[in-house]
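A single protein chain has been omitted; all remaining protein chains appear in their positions.
== chain A ==
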Amino acid sequence: RVSSDGKPPKFQPPPKPVIIDRKTKKEESRFLSPEFIPPRGRTDPLKYYLERKDMIQRRKVFNIPEFYVGSVLAVTTANPYASDKCNRFVGICIQRGGTGLGATFVLRNVIEDQGVEICYELYSPRIQAIEVLKLEKRLDENLMYLRDALPEYSTFDVSMKPVPRMDHEEIPVNKVQVRMKPKPWSKRWERPKYNIKGIKFELPEHKMQAAQKWSQPWLEFDMLREYDTSKIEEKIRKELSEELEK
């Protein structure tokens, strides 16, 4: 550039590069598996501490991936009566239950027009591998209504390839509204007790209104039912991260 004074132009150092690191996970969206959170009760916390030690020990040897209700998993278990001595089952996780070492998850799939649900224990030593084929969430915590939905919503290809996913992306929420088979259903899913958002109810308006008769709007304000797990979760997260780094 041409300087105004005739002196050589003052050296302007180049602007420092601003690095936006999108690869590392954000601190707020850390995942804590729900079976680590102890239920509300009068049991000695020492019992949960010992159980957690065993769970961490198992996790060090065997990788239990992060998954939610609504993700598609493939589980291989050891089976003494199979020819290959192992069984592989692919399905969508419809429910995660239990706390501690007895935590379970139920996988559902429709194989040759027959709906099959298998309940696996997360910490059972017979499980050889758990792969997450598709990691996603759904609008509900419990997808038991898939039993009364059209079978196309529960069929998943057994030889499905894992869907690639970047680490820093948020977990996608699948907002699919499932279409149901005609009534009768195994449970009255339209009732507010189940609070299901993932069904496209094609029932007449007066039936939906009649179902609201069983609503209990005082439940969300009941203080005795409150269970604030934020502090407990923080402690357990710290404990987990310390132990797994060892």
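One rule holds for everything that comes next: a residue touches a chain if its C-beta (ideal position, glycine included) is under 8 Å from a C-beta of that chain, and two chains touch if they have at least 3 such contacts; residues count from 1.
Definition applied: contacts and distances are computed from a predicted model.
Missing chain, UniProt name from the options "Sestrin 1", "Serine/threonine-protein phosphatase 2A 55 kDa regulatory subunit B", "Myotubularin-related protein 9" or "Large ribosomal subunit protein uL3m": "Large ribosomal subunit protein uL3m".
Interface note: of A:Ile127, A:Ala211 or A:Ile232, the residue touching the hidden chain in the full complex is A:Ile127. Which of A:Leu32, A:Ala78 or A:Ala211 touches the hidden chain is settled by the complete complex: it is A:Ala78.
Those residues of chain A that touch the chain absent from the view are 41-44, 46-47, 50-51, 54, 57-58, 61-62, 78-80, 85-86, 100-102, 121, 123-128.
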